[in-house]
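This is the structure, below, for whatever I ask next.
Removed: one protein chain of the complex. Kept in place: all other protein chains.
For subunit A:
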Amino acid sequence: MKLIVSVKRVIDYNIKVRVKADNTGVDLANVKMALNPFCEIAVEEAIRLKEAGVASEVVVVSIGPTAVQEQLRTALALGADRAIHVETDELPEPLNVAKLLAKVIEAEQPGLVILGKQSIDSDNNQVGQMLAALAGRPQGTFASEVKVEGGKVLVTREVDGGLRTLSLDLPAIVTTDLRLNEPRYAKLPDIMKAKRKPLDVKTPADLGVELKQHITQLKVETPAQREAGIKVDSVDALIDKLKNEAKVI
């Protein structure tokens, strides 16, 4: 069975995010970038399925400028077999990403697609669900356990108040939650080998997808600084403030 894993290049989770002076976005100049942690978990899960003999090939896909090849190489060093880079100037919005991935799936015919549940930069949590709809395949989101058994995948999902296990027909779309696994470190010899693993570059046109813009980002702002609170000396004063100043009662 072939597995497809999509990965995204995002700002490293250790970095304090800084908004550009003109409020057009986040300042990424010379800032450390990394594999999105949820995508890293997706890669790890795929490699484990391959090591367990369930999967025969792991293909990683990323969409964006040339720089995303760095993250594809990281995934290859972790154990993926080959990579597909869909080259775009910008990081496209979720629906475009889902459309591009749907075309990749159409061409590759994988048995299972694993994605991170969301990226830590835009936090949309949409691509997996959109992809399932576009591909007309079942979806198991927020997976904390994945088991492949007899043509089905059992996905344990973290839901409010407990765990819910679904049985999905393959091919299926699975998105990962944080507790699914703890990703491994890449080994030095594997990082060297990853440089020679196949990496195909495609354009949206090659895949027959026209990127459309549905969302316009108006402004990015730093959250307002919280002002220091005050102490009131009596309950009456508190009620007065709530009533007349905050106007909440």
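Just a few scattered comments:
By definition in this document, contacts are C-beta pairs under 8 Å (C-beta built on N, C-alpha and C of every residue); 3 or more make two chains touch, one makes a residue touch a chain; residues count from 1.
Keep in mind that, in the parts below, contacts and distances are computed from a predicted model.
The listed options are "Sugar ABC transporter ATP-binding protein", "Ligase-associated DNA damage response exonuclease", "Electron transfer flavoprotein-ubiquinone oxidoreductase" or "Integral membrane protein", and the UniProt record of the chain not shown names that protein "Electron transfer flavoprotein-ubiquinone oxidoreductase". From the set A:52, A:192 or A:239, the residue in touch with the chain omitted from the display is A:192, counting the whole complex.
Only one of A:18, A:164, A:212 or A:243 touches the chain withheld from this view, namely A:18. When the omitted chain is restored, the residue from A:182, A:210 or A:236 that touches it is A:182.
Those residues of subunit A that touch the chain absent from the view are 12, 14-16, 18, 21, 29-32, 34, 182-185, 187-189, 191-192.
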